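Reading through the structure tokens given below for one structure.
Here the complex is missing one protein chain, while the rest keep their positions.
This part shows subunit A:
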Amino acid sequence: MIHFDNVTKVYKTQNRPALAHVNVAIEKGEFLFLVGPSGSGKSTFLRLVLKEERPSQGHVHVAGKDLSRISNWKVPHLRRRIGCVFQDFRLLPNKNVFENVAFALEVIGKPRRFINKVVPEVVDLVGLEGKQHRMPHELSGGEQQRVAIARAFVNRPMILLADEPTGNIDPATSIGIMKVLDRINRTGTTVVMATHDAAIVDAFRKRVVELEDGRVVRDQSRGVYGQAY
């Protein structure tokens, strides 16, 4: 589903590569934790998958397509098949839960009828039954992140990228979020989650790829967060 083929990324303003000779293959339906200290290249990894950045060297393949061969005007179509969740939720404060989730479908031109049918289903899936008409500020952090996940998943993407989705949430609530991501993974969606949260990685026992200074230092199935554990 996602193949990094000897990928190096050097940002223009820096000499040190953000990613160096990374080879990772993520198969369809996998759940993968991307771990490593800040600045180790986790975010760059995710941005490369979205074609927000292009590699300085090597090739990134997503869903069997070489991203360097996708023309710029087709990038939106690539992004429709990839959902994204962030640490800071990125909800629209003036729209309620339903509208926030519906926004993702409206802006890709889906018909109203389809939206009215699909959005409530996804809102239920992430565990926000009956909260469709709440505004973001009326929700807890965990609930806001569920809305963000619902928005990322509502178009049924093949891949869900999560950049520290539990970074702003207390540990107890984080478990709930992880359950939602796990539920989404079980529908066949590939999930890549960058995280610092050792407890979660250890508890879930999924594949772990550890980055350090832009290099893959560990790729372990059913791994734990770090050597310290």
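Following the convention adopted for this analysis, a residue touches a chain if its C-beta (ideal position, glycine included) is under 8 Å from a C-beta of that chain, and two chains touch if they have at least 3 such contacts; residues count from 1.
The criterion applied here is as follows: contacts and distances are computed from a predicted model.
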Among "Potassium-transporting ATPase KdpC subunit", "Cbb3-type cytochrome c oxidase subunit", "Branched-chain amino acid ABC transporter permease" or "Cell division protein FtsX", the UniProt name of the subunit that does not appear here: "Cell division protein FtsX"
Listed residues A:His77, A:His133 or A:Lys179, member touching the removed chain: A:His77
Option from A:Glu106, A:Glu121 or A:Asp182 whose C-beta touches the chain left out: A:Glu106
Missing-chain contacts mapped onto subunit A: 50, 73, 76-84, 90, 92, 103-104, 106-109, 111-112, 151-152, 155
